[in-house]
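The complex appears here without one of its protein chains, the remainder shown in place.
Take a look at chain A:
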Amino acid sequence: MTGLAVLRPGPLSLLQDAGRFGWQHLGVSPAGPLDVQAAAWANRLLDNPWGTPLVEIALGGVELESRLDTWVALCGAELDITLDGAPRPNWSRFPLRAGQCLCLGFARSGQRSYLAVAGGFRAGALLGSVATQTREGLGGLHGDGQPLRAGDLLPCAPASRSGATSVPWRFVPDYRAEPRLRVMPGGDAGDFSVAERRRFFAQPWRLSPQSDRMGARLLGEPLRAPARQWSLGVTTGAIQVPPDGQPIVLLADRQTMGGYPILGWVHPLDFGLLAQCPAHRTVRFERVAVEAVQGEMREFYRFFGR
């Protein structure tokens, strides 16, 4: 099999598809891309179906050498993209020829970049998915949950596309702006006092450097949380409030069950804003109704052909 040879893997580059679903009853995390929108655009630029395997690159610093003629697309964090030293645009697709070297600099704004290839990267699925879950040791190129390493080959097939295209500028998010994350209140929100709930929406929260693919940890004036409860199934985007009063937004590598009180859920289309935030950036929350989010999600899925 031919493909793209990994010369420099970057700090955390992970093969991802739409995620590993159908196994949460056994405690298996869904994984998948943190920034669902940027990943969806990268695949769409190449006419790949929803969830085609691509690489999520944290912070950049990646160098790949192509062993074949194909097309790639990059979306997400703003970073220098060069092909044999010549600049290439972000949020765009472009051809890659055998022997050419694709180099990604370090992210200037945003944290995650998505590299898709025409037809997708090929790897053996584990529990129905190639999504890399490092904590659980599942998925990825070798099925063991390891990130990309120097010397790996990202397998793909030769392909051609008709010409360069880019994501229309109005869909390209500005990762420098302070994110306003929309929240569907619910869960155990009723067990928090009215004043505590108000405080959650009124105050700015700082993103902790301890955040990872499992959860975005927020720092601020602590909330007084109600007591723990019997562990129950949780969803991505759930805002948990542990006893220290510092909320955690569960992200793609979340656990399947949790026992901390839940204040509500972040809008799935806002996960990307959170995933693209650097540590110490402030974020704010505002309310949104479940039905409004469902309407937007349906439109989003239809547009991207889920």
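As a working rule, contacts are C-beta pairs under 8 Å (C-beta built on N, C-alpha and C of every residue); 3 or more make two chains touch, one makes a residue touch a chain; residues count from 1.
In this text, contacts and distances are computed from a predicted model.
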| item | value |
| --- | --- |
| Per UniProt, the name of the complex member that is left out, chosen from "3-isopropylmalate dehydratase small subunit", "Nitrite reductase large subunit NirB", "ABC-2 type transport system permease protein" or "KipI family sensor histidine kinase inhibitor" | "KipI family sensor histidine kinase inhibitor" |
| Touching the absent chain when the full complex is considered, from A:186, A:222 or A:242 | A:186 |
| Interface residues of chain A (partner: the chain not displayed) | 21-29, 126-127, 136-138, 143, 184, 186-187, 230-238, 255-257, 265, 267-268, 290, 293-294, 297-298, 301-302, 306 |
